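Structure below; questions to follow.
Only one protein chain is missing; all other protein chains are in place.
Presenting chain A:
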């Protein structure tokens, strides 16, 4: 278990993350998600030992590691740019940590071969990093950390340098390895799709502070703050007139609805209704996004491309189920 207890972290002399308290369970895939500059990488680098703790402490399996040198923490890290040793071969890169710890040659060779096999890069063992594709470099970086048998793996936007297709396949690969080997993963990304698809739990960060921690479903379906509501997925903010029309219950705070929950009224029960006119359409291939104009504002409606097309200027009653109304209570 990893515990941040009221930790202050400074970066470049400025307080970047104040008063951080998070607990991460063993074997969990935990993601730090947020826009760039929100402090997520700083938290990761602090856990790795590259950025000092100003106040508070970090406990790893009950032991305070706040002041421990990076090389003694036994925490694996995969960097955004992989940071492979360019002058060493793939096998030498992977063997580096074991050799440095004085493991016998025969044992190193055996373990390296096994790790290259598991990560699917055996055939590249004797190549230099520059001869590999981005995905292969990524695997080397992961293998290099995994071979040390870390209980914790830190991943700092490891997929951001890959193209879209490769990103999806590497995503599955990382998840498979994590399940197979059971290490705790702390993953940093600004890509919500990556976060939602990989994580057991997500911490959404904004300006150095945690907005919400929860499972992907909870984060998406029950956002606690307006920031989370906006940052994860899309959300239509309901205007006073729209709220007046639907007469929704519960509070005066801002209310939101995700566009995919909205549909043309078919008389279904337990729904709210808003009347609006089609102002614009955007063709997205399998989906069509309609920009709807209501009395005092507009919202988006997303429909399948296979459904009947709505013409610009036509008026419709749009409805959404009661449970789709989001009322994040927390900070804006």
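Here is the rule we go by: a residue touches a chain if its C-beta (ideal position, glycine included) is under 8 Å from a C-beta of that chain, and two chains touch if they have at least 3 such contacts; residues count from 1.
Operating definition for what follows: contacts and distances are computed from a predicted model.
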Quiz item: Name the chain not shown, per its UniProt record: "Hydrogenase", "Iron(III) transport system permease protein", "Acetyl-coenzyme A carboxylase carboxyl transferase subunit alpha" or "Acyl-CoA dehydrogenase"?
Solution: "Iron(III) transport system permease protein"
Quiz item: Which of these touches the unseen chain: A:9, A:60, A:112 or A:148?
Solution: A:148
Practice problem: Taking the full complex into account, find the residue in A:58, A:77 or A:325 that is in contact with the omitted chain. | Solution: A:77
Quiz item: Quick one: which of A:100, A:279 or A:307 touches the chain that's been left out?
Solution: A:100
Practice problem: With the missing chain put back, which residues of chain A would touch it? List them for me. | Solution: 48-50, 69-77, 79-88, 96-97, 100-101, 128-130, 132, 137, 141, 144-145, 148, 161
